[in-house]
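Here is the structure we will look at.
One protein chain is absent from this view; the other protein chains keep their places.
Now for subunit A:
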Amino acid sequence: MSHYPANYKQSAVIPLLDLAQQQHGGWLTISAMNKVAEILGMAPIRVYEVATFYSMFNRTKVGKYHLLVCGTTPCRLRGSCDIEEALLKHLGVERNEVTSDGLFSVGEMECMGCCVNAPMIVVADYTKGAEGYTYNYYEDLTPKKVIELVEILRRGESPPPGTQNPDRFNCAPAGGQKTLLCEPKPPPCRDLDAC
């Protein structure tokens, strides 16, 4: 709250709701929203507005590991439907349903900003409360790899986040970078005045 001017405490509503969600196993109750309203001196309805507007706030129970698959077109072109189908089949649940042991739930998100490493999932880890909260991207997946990932999580271990393709380093192309390998060439002689 110290980041905002003192007369605009309302700005802190998203960070506070996010914290409340982490402290409560991944979802927000009305009482949590009311408490946030009280802390910030806002009318509760304003907090409800914010909690219902943004897609990262869960208002129903989720699994301890909430798995989110990105389904927008760039990921869809690389097979995100297969990833989601594999997950739902393996865990035996529908979308947004929690497994009977309470460990996993699968949801769909819109573009997660990771399109060159598609398809991907995010694991929101609510097992360790707010201090141990992680929100890791697992990228460059295949249906087989995503099942392996789920089983690693089930054992309580943490798989390495980021790209699961050993041939890639972050967003660089598979097989190594193709830029900055030699002295830069001057720009080719294009018609620079053409518009």
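As a working rule, a contact is a pair of C-beta atoms (placed from the backbone, for glycine too) under 8 Å apart; a residue touches a chain by one contact, two chains touch by 3 or more; residues count from 1.
As a working rule, contacts and distances are computed from a predicted model.
Participant: The complex has one chain missing from view, so what does its UniProt entry call it, picking from "U3 small nucleolar RNA-associated protein 15 homolog", "Signal peptidase complex subunit 1", "Glucosamine-6-phosphate isomerase" or "NADH dehydrogenase [ubiquinone] flavoprotein 1, mitochondrial"?
Facilitator: UniProt lists the chain left out of the view as "NADH dehydrogenase [ubiquinone] flavoprotein 1, mitochondrial".
Participant: Considering the whole complex, which of A:T29, A:T134 or A:S158 touches the chain not shown?
Facilitator: A:T134
Participant: Which one, A:T72, A:T99 or A:T142, makes contact with the chain that was left out?
Facilitator: In the full complex, the listed residue that touches the missing chain is A:T72.
Participant: Going by the touch rule given at the top, which residues of subunit A touch the chain that is not shown?
Facilitator: Residues in contact with the chain left out: 3-5, 8-15, 17-18, 40, 42, 46, 49-50, 53-57, 71-74, 76-78, 109-118, 122, 134-137, 161, 170-175, 178-179, 187, 190-195.
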